[in-house]
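Following this message is one structure expressed as structure tokens.
The other protein chains are all here in position, but one chain of the complex has been omitted.
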Amino acid sequence: MSRDVVILGAGMHPWGKWGKNFVEYGVHAARAALKDAGVSWQDIEFVAGGATMRNGYPGYVAGATFSQALGWQGNEIMTCYAACATGSQALAAARAKIQAGQCEVALVVGADTTPKGFLAPQKGERPDDPDWVRFRLGITNPTYFSLYAQRRKDLYGATDEDFATIKVKNAEHGFSNEFARYRKKFTVEEVLASPMVASPLRLFEICATSDGGAAVVVASKEYADRLGSQRQVKIGGISTVSPKFASADVEMPDIATDSAAASNAYSFRASIAQKAYEEAGVGPEEVSLAEVYDLSSAMELDWYEYIGLCPQGDAEKLLRDGDTRIGGRVPVNASGGLACFGEAVPAQALAQVCELTMQLRGEAGDRQVSDAKVGVTGNQGLFGHGSSVVLLR
Amino acid sequence: MSRDVVILGAGMHPWGKWGKNFVEYGVHAARAALKDAGVSWQDIEFVAGGATMRNGYPGYVAGATFSQALGWQGNEIMTCYAACATGSQALAAARAKIQAGQCEVALVVGADTTPKGFLAPQKGERPDDPDWVRFRLGITNPTYFSLYAQRRKDLYGATDEDFATIKVKNAEHGFSNEFARYRKKFTVEEVLASPMVASPLRLFEICATSDGGAAVVVASKEYADRLGSQRQVKIGGISTVSPKFASADVEMPDIATDSAAASNAYSFRASIAQKAYEEAGVGPEEVSLAEVYDLSSAMELDWYEYIGLCPQGDAEKLLRDGDTRIGGRVPVNASGGLACFGEAVPAQALAQVCELTMQLRGEAGDRQVSDAKVGVTGNQGLFGHGSSVVLLR
Amino acid sequence: MDEADTHLIGSRCKRCGTYFFPGNVTFCRNPSCDSDEFDAVPLSREGTIWSYTDAQYKPPEPYVAADPFEPYAIAAVELAKERMIILGQLAKGVTVDDVTTGMQVELQLQTLFTKDGQDYVSWVWQPKR
Partner (left out) sequence: MDEADTHLIGSRCKRCGTYFFPGNVTFCRNPSCDSDEFDAVPLSREGTIWSYTDAQYKPPEPYVAADPFEPYAIAAVELAKERMIILGQLAKGVTVDDVTTGMQVELQLQTLFTKDGQDYVSWVWQPKR
């Protein structure tokens, strides 16, 4: 029904701990995306920024902050926040704006600067805040990752070696990625020798937090064609659905799931990609490659199932068969994933989109997935946020 | 080109200092809007929430927070923030989603709880933060309001009586508004007897901060027609433009304007409504009534000009002729405006839309503007944010 | 929490019967119910382990850790009647090697830490013998 929207350009600032202001990462990524698209900043009609909550007021109004840094030019602005799904939500806003006929070309930017060490909640006693309560009880982010990992071991026969193998695979994938923070190969033995953080997950299997910035230029297909762009990647679908009550997933930062005493129980995570596939008119069996949220090594296995690459309980087989390695049937996290990037919240979902864009264009260099035609992203974060984007060549 | 989007329902929680959680105000307003629209919560496909930055993580993800409180049902969610323009930005997101054909009916909600007293910046020495610097120099919000007021006196012959007259007019307008916080009539003498805060503006002429919540249900015209709605109000246009460099307006929280040494100078505020009029295909001469941001009494005069009700310098005449009173040619702030509400940031731009909706339907009771056909809102806030919405009967 | 009976106190929607924990809800979160009235109710004190893990590193504040830090185990426990999963530490001394998914556990009270002479008590899960 609606007109096609394409990605015209993608740009990133390398992930790391650079200690700079988030605006610098965002502007760097934006300029790279504009250059890649062959579009001038002054032609941009709409800017959707992903907010960061750690950088004061400029972070709350990131869309305006990036626009001012690039130079006020009267474009329309929006700032979104949706935890880990922030970038996809901003992308969805830009796509809708174009499909609605309100603009032809838009810029989407996310960037963050993160503190060192553990992500701790704000100070002060806040017994009404679930994020505070769970820390008080000693329940940290790795707790949630490990509950899922342990359940895979007990239900589906996952092994510690499987988990380590994912880290080894992703480190291998990201080794040549200029935007990745960690570019070092590992062996299964090295991963298994790293200290246990939360059984059964080890230090090298849990994602860090990083600084980083990612941006894409999106446009109507007509605009891209007029520009003569030969490197268009079509946005097939975007899902930013919320859970359905009763949500049966054990989610950060909650200490209890919804009660299904008077309702049906639903898995939120399994519902996210479904909507993106429906919009795109493709199914998981057509996927060439995927970028998913490996907050822990083990979580990547859950994502194989959430995005429909295999039935529930079969993820270990997919991994062991080498299907999800570059060169396999459906490579997952060819970028290196969070294992090599570390999470930069408002930039991360966009970084997934940038990687798929490079892959679908055949411009991913040493980590190129051959004959990549359909890519899907999957991510999920706090407070009922998750997203999935399907891109098509 | 795109299909029409209409407001199907509007709802508010009364403004005040109620000391409750912002979620309660938002849910109250949302349920009122749903009831007014005759739409069930479970039919809503998209929720756009206005973020509040004063209420911890639930405020950052207000779209999710309201959805969870109403009951997760798998709708898509978005959370926007744009200072005073937050509500319009969320409304624009919902409209684009519908015009893009991605959904038929959406809910837009904004709510806030505000602290008592002065709005002070966060603690800590932050010499890089313009908001911190201006407070350090003794430049508060009323400083900016008064600089504009004084300039009107010196350039256009505004008087203290003019400023007081606006407060008197708006207090009269809001007297019967069940959603207003302050419902008390004033005389010009009473206003002029209130203590001077920042010359030439007095205590009764400067807007307070309030708790409050506002929500609208928006839908495609087709959906509204199928529902048999006889009370549709069409969204003619929405503007969420940013400034153009060099912006010549003296804006909170900056201590200097852009330098126009190498560029043309532009007035941001005068540019905001223009785009909304263009989208709507109407001009200021067709406006039946307006809701504008009277952060101070005097600022309402500036807004007469920004939204094109009169040429620059003629606002005092418009006021003195009684044109902007209910019963006059083009009533402004029939709701009572910020003078009667006090500002609840993420709800305020939506509250303006709610008032216009009631007026255009002829349901505004004692404060009804006769034969209201075209309404316009105008507001403007920190960091390059402003918005204008044109509604049509 | 109730010291005598050792069960968690949640709330239950008066209209649809949905349980909530923690119980401090304002609106019923069941989308087909718009009730805002709840009863305080005791939750089942026995359940089934859905999964489990431990904490081998000291968490950041507001957690108050023993000095030196002692690792502790955590379980996610499914309550049959309420059809919900509740997280909590496993009782002191219980390690991840002592439990499995599907094991039955029951609620106990345990002093998590003592600060300024005051005991902070919370629920823990204890495997049933």
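Here are some notes:
By written order: A, B and C. Residues from 1 in each chain.
The rule is short, and it goes like this: a contact is a pair of C-beta atoms (placed from the backbone, for glycine too) under 8 Å apart; a residue touches a chain by one contact, two chains touch by 3 or more.
Values in this document were obtained by computation on a predicted structure and should not be read as measured data.
Every visible chain touched by the undisplayed chain in the complete complex is listed here: A, B. Only one of the listed residues, A:42, A:159 or A:312, touches the absent chain: A:42. Note that of A:15, A:72 or A:145, the residue touching the chain absent from this view is A:72. Within the whole complex, the absent chain has one touching residue among B:46, B:81, B:148 or B:383, and that is B:148.
Among B:66, B:81, B:245 or B:341, the one in contact with the hidden chain is B:245. The chain not displayed touches subunit A at residues 21, 23-24, 27, 31, 41-42, 68-73. Interface residues of subunit B facing the missing partner chain: 117-118, 120-121, 123, 125, 128, 130, 132-140, 142-143, 146-151, 154-155, 195-201, 245-246, 248, 250, 255-263, 265.
Heads up, the rule we're going with is that only the chains that are shown with their structure count from here on.
If each chain is reduced to the centroid of its CA atoms, subunit B and subunit C end up 45 Å from each other.
Each chain gets one centre point, the mean of its Cα atoms, and the points for subunit A and subunit C are 31 Å apart. The residues of subunit B that reach two or more other chains are 68, 71-73, listed in rising order. Touching of two or more other chains is recorded for residues 29-33 of subunit C.
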